[in-house]
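Note that this complex is displayed minus one protein chain, with the remaining chains in position.
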Amino acid sequence: MTTLAVSLSAFGRPEFWIGVGILVAIYAILTLGLQLNIGYTGIYNFGQVGFMAVGAYAMAVLVVEAGWSFWASLPAATLIAVAFAVLLGLPTLRLRTHYFAIATIAFAEIVRYVIQNADGLTGGSQGVLGFEIAWQTIALSLQADLGLAPELALVPLLIVAWVTLAVLFAVLLALGRSPWGRMLRAVREDEDAVRALGKNAYAYKLQSFAVAGAVGAVSGYLLALYLSFLSPDAFLASVTFISFAMLIVGGLGSFPGVVVGAFIVQVVLEGTRYLQLPLTDHQVASLRYILIGLVLILVMALRPQGILGRRQEMVLRG
Amino acid sequence: MTGRQPAVSVGRPGLPARRGALARHRGAAAAVAAAAALLAAGGLVDVAQATVNGLTAGAIFALGAVGLSLVYGSLRLINFAHGDFLTFGAYAALLANAGLGLPLVAAALVALAATALLGVGMELAMWRPMRARGAGALQLILMAIGLAFVVRYAIAFVAGPEPRRLGVDVTSSYDLPGGLRIGQTELWVTVIAFAVLAAVVVLLRSSSLGKQMRALSDDVDLAETTGVDTGRVIIVIWAFAGVLAGLAGVLYASALGSFDPNVGFIILLSLFAAVILGGMGSAYGALLGGVTIGLVQEWSTLFIDVRWKLVVGFAVLVAVLTLRPEGFFGGERRL
Amino acid sequence: MAEAPILTVEDVHLRFGGVHAVAGAGFHVARGSVTALIGPNGAGKTTLFNVVTGFVRAERGRVSYDGAPVTRRPPHAIAARGMVRTFQLTKTLAALTVLENMLIAAPRHPGERLTTVLVRPRAWRRREREARARALELLDDFGLGGTAGDYAGTLSGGQRKLLELARALMIEPRLLLLDEPMAGVNPSLGRRLLEHMERLRAEQGVTFLFIEHDMEVVMNHSDRVIVMAEGQVIADDEPHAVRADPRVIDAYLGARRQEPPA
Partner (left out) sequence: MSMGNRAGRTLAAAAAVAALGTAATGCGGDDGGSAGEGGGGASLELTVGVLLPMTGTSSAFGPPLEKATKMAVKQINDAAGKAGVDLRVEVVTADNESEPVASVAAARKLVTEGASCIVGSSSSATTIAVAQSVAIPQGIPMITPMSTAASISDLHANGGVTFRTIPADPMQAEVLADVIAERLDGAEGKTISIAGRDDAFGQGLTSEIKRNWEELGGQATGPLLYDPNASSYNDVAGQIVDGDPAAYVIIDLPQTYAKVGAALLRTGKFSADDLFIAGGQPATIPEDTPPEALNGAVGASPGFPTDGPLVEAFDALWDRSPGVEQQQPYMQNGFDAAMLCALGAVAAQSTDGRAIAEELIAPSAPGGPEYSYQELDQAIADLGAGEDVDFQGVSGPLDLDDNGDIQAGYVNVYRYIDGKLTVERQVQAGD
């Protein structure tokens, strides 16, 4: 019982919310990309975690292996992710949505295996570290200036993560409300109608996918900063699926929904660590994933528009 | 967003039969070249051994892929839970065998029935009602992913994470002529798998139900207009897919010797590769695709590090989608 | 027929599986004319539309629009050049509003370029205002002004046909290919549609090629009729001449679903 009390009191501790807060921002950013692809453009990007991995590792390898400056590596990593998106999208975006879904999930797995097996470059399963020193230096001096206690060491990252989220959120919101975003929604509804009106539906799908790749890369190197260490098993396919849960809980087609969804799902995932259930840790861990599965099933069955999505759109889309 | 698209936008504008034939010739040429390369790389014995290994894996993939493809063809549903159906089959057999003390063969049959029930149950509980509500492709696909999580981790929750084994002899093996070897269980697995696959072909070809299944998965509307009782046939397809998935699971678990709750999910992408290679929706295609993926993965180990074996399967998948999305054996469907 | 025809189709071939959907069809469409394309079901009319507008690539044959070949051009490029088609089953974008449906068609819209939106977020506002004005104007013409804010999915079948036509006009087309514009449209709306066609031809010199089963419409509103059967053009003449043509009658009687010319 005392343990239960301890566990509950933990929710009051700032460190918990700092950790969760950073992950919420990171996964919200990842999911913004999915929202643009799935919610707006109707292309089934099932490999978003692949771009997260590409972004994170491109940054790390450029810094540690190629000796680039950390700051230079960030835009470079983003561009590399975009290049991956374009190369993958060019052939596969011509295909039916289902084929594309499978192609992207395969892409993400290939990325993970290559990272794991190209030890020379990526450190393989041993992982990479030492890429974030430039950042740590700043973070630590910030920590000193703000007079933060050790357990608040992550506050600077928390701030950066949320600022990044805010910026990307604003950009995507603007994109979504622009005629460009309108065109994406049109493509989602019916590519042929769009083509018949003189607009290149394929090009819009490719642009949407490329933007998602860039956004995924950003979430990738934020995760890298959070872990201060990269290893391939941080990029399992299940990350994309959890990101789906965030996407649909918040609501398809709604960017604010992404943030709400990311927050709810992440708090539930982390919260379950504190529950003192009469179960083995292993069962609790399984329970956590069963929960994710049920969320996906029930939301899609009962409230396909999620919390903030527009029911009308979901229904009319059928 | 209904996942099925009007005729005007087939993935590739109407592919003339002529090009198909051409591609088939090219395929043959490629096969010859590949064979030559193999022999150069491996030497006869190694190639033969890799082929034996590949046939075992391939037969299992084929069993898993046929159901996946039929379900996709008839429902335009990518059943992400299909891999976990294999796992379900394996654990059902384990429970019936170790738990209820049934002999393994009986236990296996129980497992097939159980997996079929799982498939049909989900159709009645989930898919049918959702279709009735006119659910979109995205809704269904995400529900399938959710189902995959639930099945896999429910198994993990009950059975625990530790690896299990079915009571089969995985250590002894037979000498085949030419210095080749095959595991005793693997031999059985391969023989059973191919026997069942042959039966599947016969069933799909000659039985009216089989024809209806293929018709449905070729073109739902056409099937409906030609008076196929789709509701009933879909149930049959789920049962059929379930039985095959269950069998694949049991055989795979037996051949591996040791399995855990991730066993099926791990090969899901290889199953996708098989389905794509065969042409989505084509039962025969998936069958050939499965065997091919198995062979390609094993042959790859003659050229490159074994670490890449799985990736080779995925790479084939992406390559096929890029070069020939309608698949290579899709033509079979028209037979 | 002094001017060169606006559309020329020559010897188009296309098979689906075994079926010879289009087998050497060819014809001209004169500038400013209203041409009807008729024929029994499965004659290959819609398939020919798909070929002409670039949605399906023919195995053989040439299509040239306004003097330039468009045989290998993608659909959007063809539409952008002013040859615009509608669909047998209307393709209104259900989850977009009626107004948004119209705006999608607005040509030369900088706001539809990713780079512009990212780099110069203001640069497209003016064009958007113009397009919006034009769209509302057209919607009023077609009696859809009141629905501008509704989801297109909520419109009636007839209204969708009108919306599709109005939307096509956003592109300022010079050749409109209409696939069964009258199908599923109540008579009054149908009349409205025909009036619009007449007006557009008179005022803007738009050329029309339309597939239609309603023989009365065909006979009274077209100045030329092309008849297809089994993938070939079996007649191409003035309405009255076609009506008398024995081959046409055979074609219709021979075809499974009879539809004797009125």
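Each chain carries a letter (A, B and C) given by its place in the written order, and its residues are counted from 1.
Just so we're on the same page, a contact is a pair of C-beta atoms (placed from the backbone, for glycine too) under 8 Å apart; a residue touches a chain by one contact, two chains touch by 3 or more.
Everything quoted here is computed from the prediction, not taken from an experiment.
One chain is not depicted; across the entire complex it touches A, B. From the set A:G89, A:G123, A:G198 or A:G293, the residue in touch with the chain omitted from the display is A:G123, counting the whole complex. The missing chain lies against chain B, touching residues 46, 49-50, 53, 56-57, 60, 161-165, 170-173, 175, 181-183, 186, 252, 255-258, 260, 262, 266-267, 270, 297-298, 301, 305-307, 309-310. Although one chain is hidden here, its contacts on chain A can still be listed: residues 3, 6-7, 10, 13, 15-16, 19, 23, 64, 116-117, 119-120, 123-130, 133, 136-137, 140-141, 143-144, 147-151, 153-154, 223, 226-229, 231, 233-234, 270, 273-274, 280-282, 284-286.
In this text, only the chains that are shown with their structure count from here on.
Shared contact partners of chain B and chain C, listed by label: A.
Seen from the C-alpha centroid of chain A, the farthest chain centroid is that of C.
Separating the CA-averaged centres of chain A and chain B is a span of 31 Å. The set of chain A residues touching two or more other chains comprises 188-189, 192, 317-318.
Contact with two or more other chains is made by residues 6, 8-9 of chain B.
Residues of chain A that touch chain B in their complex: 38, 42, 44, 88, 91-92, 94-99, 101-103, 105-107, 109-110, 113-114, 117, 188-189, 191-192, 241, 244, 248, 252, 282-283, 286-287, 289-290, 292-297, 300-301, 304, 314, 317-318. Contact residues on chain C toward chain A in their complex (touch as defined above): 53, 55, 74-77, 79-80, 84-87, 91-96, 100, 103-107, 109, 111-114, 117-118, 121, 124, 128, 151, 153, 167-168, 170-171.
The touching residues of chain A, counted against chain C in their complex, run 171, 174-175, 178-180, 182-183, 185-186, 188-190, 192-201, 207, 211, 312-313, 316-318.
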